[in-house]
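Removed from the display is one protein chain of the complex; every other protein chain stays in position.
Letters A, B and C mark the chains in the order given here, with residues in each chain numbered from 1 onward.
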Amino acid sequence: MSAGTLEERPAAVAPPAAPSGARQVWRRLRARKSALIAAAVLALLVVLALAAPLLGALEGQDVGAYHDGLVDSARGGVPIGSYGGVSGDHWLGVEPGTGRDLFVRLLYGARVSLAVAAGATLVQVFIGVAVGLAAGLGNRLVDSALSHLSDVMVALPMLVFAIGVTAVVPSSFPRPVLLVFVIGLLAWGGTARIVRAQTLTLKRLDYVAAARLGGASRLRIARRELLPALAAPVITYAAILLPTNIVTEAGMSFLGVGVTPPTPSWGQMLSTATTWFRADPMYVLLPALLLFTTVLAFTVLGDGLRTALDPRAASRLRVGRTGRAARRRKRGTPA
Amino acid sequence: GPKEAGDAKGGGAAGDPKQGGTLTVLNREPQSDFDPARLYTSGGGNIPSLVFRTLTTRNRADGAAGTKVVPDLATDLGTPSEDAKVWTYKLKDGLAYEDGSPITSADVKYGIERSFAGELSGGAPYLRDWLVGGERYQGPYKDKGGDGLKSIETPDAKTLVFHLKKPEGDFPYLATQTQFAPVPKAKDTGTKYEEHPVSSGPYKVVRNTGDGERLLLERNPHWSAKTDSQRHAYPDRIEVKSGLDPAVINQRLSTGSGPDAAAITTDTNLGPAELAQVSGDKQLADRVGTGHFGYTNYLAFNPRTKPFDDPKVRQAISYAVNRTSVVNAAGGSSLAEPATTFLPNQKALGYTPYDHFPAGRTGDPGKARELLKQAGYGEGAAKGPLTITLTHSTAQDFEASPEIATALQAGFKKAGIVVKLQGLEDNDYKQRVHSTKTQPGLFLGHWGADWPSGGPFLAPIFDGRQIVEDGANFNSARLNDPAVNDEIDEINKITDHDAAAKRWGALDKKIGEQALTVPLFHPVYKRLYGKDAKNIVISDWTGVLDISQVAVK
Amino acid sequence: MSPLDTPEPLVQVADLSVTFPVGQGAAVRAVDGLSFTMPPGGALGIVGESGSGKSTVAYGLLGLHRGTGAEVTGAVRVAGRDVLAAGDAELRALRGPVAAMVFQDPLSSLDPYAAIGDQIAEVYRVHRRDASRRAARARAVEVLDRVGIPDAARRARARPHEFSGGMRQRALIAMALACEPRLLVADEPTTALDVTVQAQILGLLRELRAETGMGLLLVTHDLGVAAGNVDELLVMKEGREVEHGPAREVLDAPREDYTRALLAAVPRIDVRRAAGDTATAAGEPLLEATGLRREFGRGKRAVTAVDEVSLTIRPGETVGVVGESGSGKTTLGRMLVRLLEPSGGVLRYRGRDIGGLRERELRGFRGEAQMVFQDPVSSLNPRRSIGESIADPLRTAGELTGSEIEERVRRLLHRVGLDPDAYHRYPHEFSGGQRQRVGIARALAPEPKLIVCDEPVSALDVTTQAQVVELLGDVQRESGIALVFIAHDLAVVRQVSDRVVVMRDGRIVEEGPADAVYDAPRHPYTRGLLAAAPSLAPAEAAA
């Protein structure tokens, strides 16, 4: 049999031709309706956040404007009217104590919360990937030094760090950016761990060896051969990190090291709203609901992405793998 | 005065107070300072005043009557010399510590002396400033061989004679502070004394864990009600649990299950949200005590910086302030009363009403703009719109907190004043605003009375000789007006409190003309107490219920 | 035969079709209208190239497609039970006592966390509820002993990783035996094993059959394995039956072209390399290893993978390396191209010592020696197009422009028999054989002087294997590259090598011209290897 016949081999033997990389991921993602809905919800949130000034103008309200007349001063400043002062002018009611419009504040809050969370996630992913790669590719010394470093960061309590950092940075520095760094710098350990483990596995693969034989430098190998393979687990993990970061921002506000007023953020609104949940439930429910929706959307999208990025996911739980797949495993090594 | 001040028995559950039972105290802050030398306020606040008796003490009565000072260990309020520079006290008979040993005048002297020790810092500065030689004395630990502060004489075991640098008509008020509590020298363990301070009051410390986190106080058998007309000591035991979240404290008080029924708090007010909820519930609303403490929250200018050096700017800002927003931000009209005077609305402090820059309820932007135009600010004016930075703390305590700063910011906007907020971490904030070197041009300040008299309220803020260059400075305007200084000295000579109060009030009104501060509001304290708590007494001295009066049976 | 004396068949498959949905409404029909029967105690071999549907049939017998989304039609009866119609409980009762399965991959087919004896006991107790824990464990020891695990009582407590590949496969067979099945379905039970071990396992299966009278359904792509072990052969292609008949008949006188092609592609150990192919192993040595050593791990755990190996490779010659699993072949190969640093010894490339050089100092050497890897899947980056992968060394060298590189890659693709337009396609769009060609193209790209092929064909089925071997031969003839050809399949090595090196436990036990080693092995180990190699034996003589 000559080499020429290879092309004429029946299609049934080769796996069905599938489209490449990103297109394939998109196609698999598209097949999951829940992931699509989640993505749509997130996109909507982002659009709403971006359009906050426009929507505010539409409602006819301003983020900072106080409405002393809309709250009952003698009763601690609880909004006058039912459902937290919902009215034609204030679609979602007003904030207790100040009478500021909740609808606009929630939208503006979305900007800060989403931006801080996304920024922090980026920082975490960036540092995590860099450290994880370096640890995975470096020698024992580099590896242990970096894992010790991440232990130090994990062990550093958030508040101490936040106060320390806030002190060094002049107060004219925008708070949200600072928060991005505080949260980002403290919680990259998980990403680093994942990337390191994955790198250790990947670097043993033959295609990395082949790249070395081709004379590629370490940097090139990291960039060309390893990073693309890390995308799937990292993106999946980032989808978990992002909502966690939103909640972390809320916790920071609660401890008084969050964004500074009058800038609203969901976290800050939640932390001031906590005590109001009986006197003015709407005030708590609205940011909580938004937060929940966001977290849910990210989780669902993350799950979807994970399955979409993992070609094996399509054949999960199959009792028998195809012969080709099974034989690809390393042949038995002696005990 | 407080609403509940009606019946003489005090508020709280019905029926006459009886002895017995356990009173639970649910607090936020642990009593981590329990050394009489380190405590700042009169009687060290509530719990310490159960353990420490002092030469004089506050009158445990509702409302304005509670601003009076009354004898405690001493037989009277002290005998001043002609010029009020020498004060003589006699101790009552039959005074004893928790171990039964007698309390002597030497012990009181020793207690004062140890408050000068560097190891036991924390108390108020008055002794140091008033006593002859006080500024040089370093406490008994450094000065081992010597016979201590010469300006305190103890001719016999019952007599104390204090020699002051200058006349101080308020000395009886100072003698309410815990530095005037007796400390037996033999039992002094220095910095460890606070773990178990020796009691001279109705209760003694039985257990103190977690550095004041949990306290158990039981009756001191050697205390005798005969020598103490102020403290009642109804409960048999007092249990203090601290380190709790304010929301949880109030929730527990309102639920009142188990021991929480006989509970109070000595440090947690109702917040606005809780007030909103409580006010809708008749039963709960009945269990709220209201108190007025002499306290003012204000905007402080530093007239040495631009643009606040221009009186017109300061006046414009005074006109522009929207006190309704600010009061709302501080919790609404039930928790804060708008202020136009620096002195709080209390007769004892010398309150004299005035409103030099009437801003009405919500500010007078027109008047403010007009003044600003005269000063050269505004749209199209030479210097453009007035842009200022307001410094505040990031701690959410309704004092110098972000809420109040943003409310002001929103109000000033109407007068065309652009306010930038500078929120500082609380320590940073305190250090900066109270240092002459770093003091910002405009910040949120607050000041409370060390005792109900105009002196300690006005002097630290406006007395030019109290400008502290390297330490904590409270005269933020750096006012050093000989006329003001002289008047302060003159009033200090007066030992008739009511007469002095009138003059303090007049002085306040006069200083107010300079617009060195913008008084914003006086806080009102609302506190919930357990359903079994009886005999609730809230004086205007502290503004909070007096634990020594509470009964649970 | 009359219906009367025909006992009920053990396996009865009629018009079986299995279809796998692969998303977007597409489906793969893996088995298409297959029918066969098997008498009790019979032995049927199912052969065919990769992907022909063999395993799918085997799984069908145990109802293992249930719950996976596969669509199964037709009829499957095992020992009288209708597998397709059976309820879950009934199916569970069938699995084990009636039909037991031995999977291909012993490494992954056992729970890595549990003791082997316990796993067997657990399976036993599923079907013998009355058996006590102790009895079940005793039974496990008994069957382990039966399949030839030495010191079975002690070894039953070991975990899978403490067993060698052959022992694990025995353990899996023991698990099957524990249930005393009437039918043993063995899906490629020996593909993962060395020839010597393979011979032992096949012997064991024969013995057990004789002893217990169970039926055997042997799935394999290796005709040699099937030859000596089954009565009947079923040849499959694309899910359909191509030919079915008594084993000897099918092997000796295949009726179908496909079967003939399959048989022709099987490498024969006694076939010499074509005379014209033999290179003149003369000239300066290209690569010279002296006393090469490599250890892994430290202290007590240290393993010496390669021990005092000396080897010389001259330009243009092919050196075959054979030896069983773990003998150090891969380690040696990787050291030769300096993917691994030797722990000792000297490695000279054209006289220059490259043994201890650091990665940066190896720059000059990198293009000169290349490697073709065993596993066509992991040796290509799944996220890059094959063109890019091939072009990469050229880009790194930086001598050519972008369009020149692309041109060169296209020529290489054509050279290895692929469509030049495949440049932008991704690895998963190719079959194993095609991928191996890509790997060869990549190795050729920097115009190396030496290529180390580490088991380049062992993952491929016989037909593809033959194509790749031929390609390598062609390339060498044209460009005069020196080849080091590592394989555990003795026959393949013989087909390509000028000289052969036999390795065992990291050492070279025999070395010499290929024909000399194969025809007159001197070392007993080499003789053992040769003896264990499966062959189509009598059939071949007749062909």
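The criterion applied here is as follows: a residue touches a chain if its C-beta (ideal position, glycine included) is under 8 Å from a C-beta of that chain, and two chains touch if they have at least 3 such contacts.
By definition in this document, contacts and distances are computed from a predicted model.
Trainee: Just to verify: the chain that's not displayed, which of "Glutamate mutase subunit E", "ABC transporter permease", "Molybdopterin synthase catalytic subunit" or "Acyl-CoA dehydrogenase" does UniProt list as its protein name?
Mentor: UniProt protein name of the non-displayed chain: "ABC transporter permease".
Trainee: Check the whole complex and report which displayed chains the hidden chain contacts.
Mentor: Looking at the complete complex, the unshown chain comes into contact with A, B, C.
Trainee: In the full complex, which of B:47, B:160, B:198 or B:244 touches the chain missing from this view?
Mentor: Selected residue, touching the omitted chain: B:244.
Trainee: Tell me which of A:176, A:189 or A:261 is the one touching the absent chain.
Mentor: A:189
Trainee: For the chain that's not shown, point to the residue among B:55, B:91, B:108 or B:124 touching it.
Mentor: Touches the omitted chain: B:124.
Trainee: Tell me where the left-out chain touches chain C, residue by residue.
Mentor: Where chain C meets the chain not shown: residues 62, 64, 91-96, 100-101, 103, 105, 108-114, 122-123, 126-127, 159, 161, 172, 175, 179, 301.
Trainee: Touching the missing chain, which residues of chain B?
Mentor: Per the touch rule, chain B residues meeting the hidden chain are 32-33, 38, 40, 114, 117-125, 128, 135, 138-139, 141, 188-192, 194, 209-211, 213-214, 241, 243-245, 247-248, 251-252, 254-255, 257-258, 260, 424-428, 430-431, 460, 468-472, 474.
Trainee: Given the full complex, what residues of chain A touch the hidden partner chain?
Mentor: These residues of chain A touch the chain that is not shown: 144, 148-149, 151-152, 154-161, 163-165, 167-168, 189-190, 193, 240, 243-244, 247, 250-251, 254-255, 267, 270-271, 274, 277-278, 284, 288, 291-292, 294-296, 299, 303, 306, 312, 315-321, 326.
Operating definition for what follows: only the chains that are shown with their structure count from here on.
Trainee: With chain centres defined as C-alpha means, what is the inter-centre distance between chain A and chain C in Å?
Mentor: 43
Trainee: Can you compute the centre-to-centre distance for chain B and chain C, using the mean CA position of each chain? Integer Å is fine.
Mentor: It comes to 87 Å between the two C-alpha centres.
Trainee: Identify all positions of chain A at which a residue touches two or more other chains, and write them in rising order.
Mentor: None at all.
Trainee: Could you list the positions in chain C whose residues touch two or more of the other chains?
Mentor: none
Trainee: Where on chain A does chain C make contact in their complex?
Mentor: These residues of chain A touch chain C: 1-7, 9-10, 12-18, 20-21, 27-28, 31, 205-207, 209-218, 220, 224-225, 228-229, 311, 314, 317-320, 322-324, 326-335.
Trainee: Going by the contact rule set out above, which residues of chain A touch chain B in the complex?
Mentor: 64-66, 68, 71-78, 96-99, 163, 166-167, 171, 256-257, 260-262, 272, 274-276, 278-280
Trainee: List the residues on chain C that touch chain A in their complex, please.
Mentor: Going by the criterion above, the answer is residues 22-24, 26, 28-29, 49-52, 54-56, 59, 64-65, 67-68, 104-108, 161-169, 188, 191-193, 221, 238-239, 261, 264-265, 325-326, 334, 337, 339, 359, 363, 366-367, 369-371, 373-375, 377-385, 389, 392-393, 396-397, 416-419, 425-426, 428-434, 437, 439, 442, 445-446, 459, 463-464, 466-467, 470-471, 474.
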